[in-house]
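Report on the structure given below.
All protein chains but one are shown at their positions in the complex.
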Amino acid sequence: MIRILVTGGTFDKRYDELRGALSFKDTHVGEMLRLGRSRVEVAIETLMMIDSLDMTEADRARIVARCGDAPEPRILITHGTDTMVETARVLASGVPDKTIVLTGAMVPYAFGSSDGLFNLGSALSFVQVLPPGVSIAMNGRCFPWNRVRKNKDLGHFEEIPA
Amino acid sequence: MIRILVTGGTFDKRYDELRGALSFKDTHVGEMLRLGRSRVEVAIETLMMIDSLDMTEADRARIVARCGDAPEPRILITHGTDTMVETARVLASGVPDKTIVLTGAMVPYAFGSSDGLFNLGSALSFVQVLPPGVSIAMNGRCFPWNRVRKNKDLGHFEEIPA
Amino acid sequence: MIRILVTGGTFDKRYDELRGALSFKDTHVGEMLRLGRSRVEVAIETLMMIDSLDMTEADRARIVARCGDAPEPRILITHGTDTMVETARVLASGVPDKTIVLTGAMVPYAFGSSDGLFNLGSALSFVQVLPPGVSIAMNGRCFPWNRVRKNKDLGHFEEIPA
Partner (left out) sequence: MIRILVTGGTFDKRYDELRGALSFKDTHVGEMLRLGRSRVEVAIETLMMIDSLDMTEADRARIVARCGDAPEPRILITHGTDTMVETARVLASGVPDKTIVLTGAMVPYAFGSSDGLFNLGSALSFVQVLPPGVSIAMNGRCFPWNRVRKNKDLGHFEEIPA
């Protein structure tokens, strides 16, 4: 059983047509797993629905606590890409004994041209086979938490040399 | 570097509007990797574009030969789901020393409700981290070649008990 | 009130993933009108769900009878493109006093690259404002029933000079 913790980010943004703006409502993860015809046993839990630029240390502490408390040894976290590395860092010291993979999207799943479905398939696969440790699954790759940064000019994740 | 061998299957079927039927043209894999914003180094090669129900032993032998000859030690193969297990079987004896992952789709990528993009992200992740051997990546999971079958009534892949 | 009579055609084809083939199930018209946020009062009725190449004269007679019997003076018919002109012809003599517009699609709505939604918006608009008579709404235009043919080589409808 894999636990999927939803925290928000571009991955789950929607278009609010009455306000003409982007907003959060329910997560799309369940519908995406159905679209992918996934038969992996998962427990999906929405912890929060925020832009990761708005995450506080208290929010990150809640994520760490929930990862530690959850019964599952393998956890996938959907998260905004802007501060994904920060959350990965606190998880690495706070939850050292589980396989934790964070992923997100550069374009909301609600859009036709989203990387969300690809990233979800990718992260769900990595989390099933990697040993304990915290990593980030973006752009088709898996990066150890301490060897990755988001290149904000190019909008992708890249490896930091050892 | 990962080699991606395209062989056809539902994954790459298109709708031919002049004939009103499904058909094959070029693969969608490149465009799907761009959509997923994949930054994995890949060499995409179209070996054939056929329904796997139409595959002959000669076709499968070509796939085996190409996998053996390719310089890459990790190979992802897109393939029709109907005889994916058969091709996996001949690959297991013909190419024992590479990491080979086969994937496909139940619904053509050209359709809005396709599992193709999810499966591609999934398979591309498994092929990067698994040890040598042949497996099938479908429904979010990875199955050893000799422990899987396609359940044609339910339209999904399932594990055969040891 | 506009009556929408559904008869099938490429417009409503779906992909049957268990059989790996195109098939008919329920119409998509209701869901398409919701997507278009249509506020036009309509009565949607599925008369048949067939490829228009398989239509018999009995099928066309049923369409004519239903158009005549329906209480509404304005009727939109979704129909396969291959014999849309034939049905339009029998309607022109059988139901001379109503505004009837036929439309369809070159690519199934279930596909991402479909003209279906555009054609539905187009036809629904023409049927609201045209005087009694039978026409075909395809390719953004409205053609009188006796001045149009389907160009099967190019896959579009064109005007026959007077």
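Labels A, B and C are assigned to the chains in the order they are written; within every chain, residues are numbered from 1.
Throughout what follows, a contact is a pair of C-beta atoms (placed from the backbone, for glycine too) under 8 Å apart; a residue touches a chain by one contact, two chains touch by 3 or more.
Given the structure is predicted, the values throughout are model-derived calculations rather than measurements.
A.B. asks: Based on the whole assembly, the unshown chain contacts which displayed chains?
C.D. replies: Touched by the chain not displayed, across the whole complex: A, C.
A.B. asks: Against the chain that's been left off, what residues of chain A make contact? List them.
C.D. replies: 10, 15, 17-18, 20-22, 51, 82, 106-108, 110-113, 152-153, 155
A.B. asks: Which residues does chain C use to touch the chain missing from this display?
C.D. replies: 32-33, 35-40, 106, 113-115, 117-126, 128-130, 137-142, 155-158
Criterion: only the chains that are shown with their structure count from here on.
A.B. asks: Find the most central chain, measuring centrality by the gap between its CA centroid and the centroid of all protein CA atoms shown.
C.D. replies: Looking at where each chain's C-alpha mean falls, the closest to the middle is B.
A.B. asks: What's the chain with its C-alpha centre farthest out from chain C?
C.D. replies: Looking at centroid distances, A is the chain farthest away.
A.B. asks: Quick one: how far do you have to rotate chain B to sit on chain C, C-alpha fit, nearest 5 degrees?
C.D. replies: Resulting rotation angle: about 180 degrees.
A.B. asks: Just list the two chains that share the greatest number of C-beta contact pairs.
C.D. replies: Per-pair contact counts point to A-B as the maximum.
A.B. asks: Centroid of chain A to centroid of chain B, CA atoms only: how many Å?
C.D. replies: For chain A versus chain B, the centre distance works out to 26 Å.
A.B. asks: Rounded to a whole Å, what is the gap between the Cα centroids of chain A and chain C?
C.D. replies: Here chain A and chain C have centroids separated by 45 Å.
A.B. asks: Which positions in chain C touch two or more other chains at once?
C.D. replies: 112
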